[in-house]
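Every protein chain but one is kept in place in this view of the complex.
Up next is chain A:
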Amino acid sequence: MKTRNLLQISLLIFPLVYLFFSCSSSTTEMTFDSSKLRKASQEEVEKVVEAFILAEDGDVIEVPEGFYSFKTQLILDNKSNIQIKGQGMDKTVLSFRELKTGGEGVKLVGNEILIQDLSIEDAPGDGVKSQHVDGMTFRRINVTWTNGDKSKNGTYAIYPVQCKNVLIDECIASHSKDAGIYVGQSENIIVKNSLAFGNVAGIEIENSDNAEVYGNTARDNAGGILVFNLPGLPKSDGKGTKIYDNDIITNNHVNFATPLGEDPNGNTVTMIPPGSGIVLLAAKDVEVYNNRIHKNKTVGIAIANYHVTGFPMDAPNWSPFTSNIYVHNNDFKRTWRFPDLTKEFGQLISVYNAHGKGKTQDIIYDGFFDQSLAENILSNPMSICIDEADMEKLNFTLFDLWEGEENIKASKDYNPFVCQTEVFTDVSHLTQK
């Protein structure tokens, strides 16, 4: 898809509307004010650094109440059965504002690691990253950035990657320049009862297997919850994600992953249009049900294939297509706000949807499909199933983008996709934690 023509058309049609309605909101809301906490002394700070460096299997690292400002990374190096405990999100704060080198504030490697009851602030890259951990639990941690200028914020707040058996419970992730809670290239995952706000993406499951995301609130992000599969990674194609009982509301935040007015870069998240509730991209086996998807100004659920990115799609053991999707029993509420025009994908939805220009969509499907499986999409070759009550009252659009921007087609016809399918996940072993 090329932007230029689309942009010109949309700007010609809606100059005034654009000015008045399309500006996305922004927030710098803080959960609490860490500046009121007692400042830990240099000795106390070094004691925490040493506790991480000298940790032995089975250690409990207790971090007392206070504001700890680190100039170096906290790294746990391949240890087992470690508990890192603060005194509470609003009591123990690990600040990395003064960090001068290193990709993340806290890095955790090993097995059976728990981090709980603390906050992590202002890491230059990622807040807390765990890699190659089997048994990783994040509980009641708050990871955020306190910069007024959000363009200075870091990438991911809570970032498990290449992990097994990940539990993220009652956490808060806010103001990250990419995803607040990002689980990548991992397997067996629960993200529950957590809050993600003010991020570009609230919660993202990427190239991961067997994940359940439930009981969370994703609000005031540019995109609420994303399930992606990206090409060319060691863990190539992830499958099996259930997203249920979440509040996915007013995700109308400006997409600040790139500077205002700048085009998206190669990071897929830079393309997410503000006002997106759930986005599935090259996703496999995803069930989305019992969610409250309210007042996301552009689209409630977007079912997309990797084709919409315009990036190369040649990668081993990976498919650009989204397949086997089951969307049902969700509660949709639209908004009067004007859908996004700042991103190409937003322009497509705003301008070319089947219900009228400027209308928020509840569900869209970009309409790409594997042409080796069927001649046209009406036989639903990718098994995209949508089984919502009052389907006729929802704004559903099926696009046909095969012929490019010159001939974009859109249809309201949801009938080919009214079906049921099965998505399998099993994370029951993690619920006992």
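Everything that follows uses one rule, which is that contacts are C-beta pairs under 8 Å (C-beta built on N, C-alpha and C of every residue); 3 or more make two chains touch, one makes a residue touch a chain; residues count from 1.
Here, contacts and distances are computed from a predicted model.
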item	value
Protein name (UniProt record) of the chain left out of view, among "Biopolymer transport protein ExbD/TolR", "Cytochrome c domain-containing protein", "Twin-arginine translocation pathway signal" or "L-lactate dehydrogenase complex protein LldG"	"Cytochrome c domain-containing protein"
Absent-chain contact - pick from A:Pro64, A:Gly88 or A:Gly125	A:Gly125
Per the touch definition above, residue among A:Ile61, A:Ala315, A:Met391 or A:Ile408 touching the missing chain	A:Ala315
Contact with the hidden chain (one of A:Gln116, A:Thr268 or A:Asn380)	A:Thr268
Residues from chain A at the interface with the omitted partner, ascending	23, 26, 46, 49-50, 52-54, 71-73, 75-78, 99-103, 107, 109, 123-126, 131-132, 148-149, 151-152, 154-156, 159, 161-162, 177-178, 182, 184-185, 206, 230, 232-234, 257-260, 262-263, 265-268, 270, 309, 311-312, 314-315
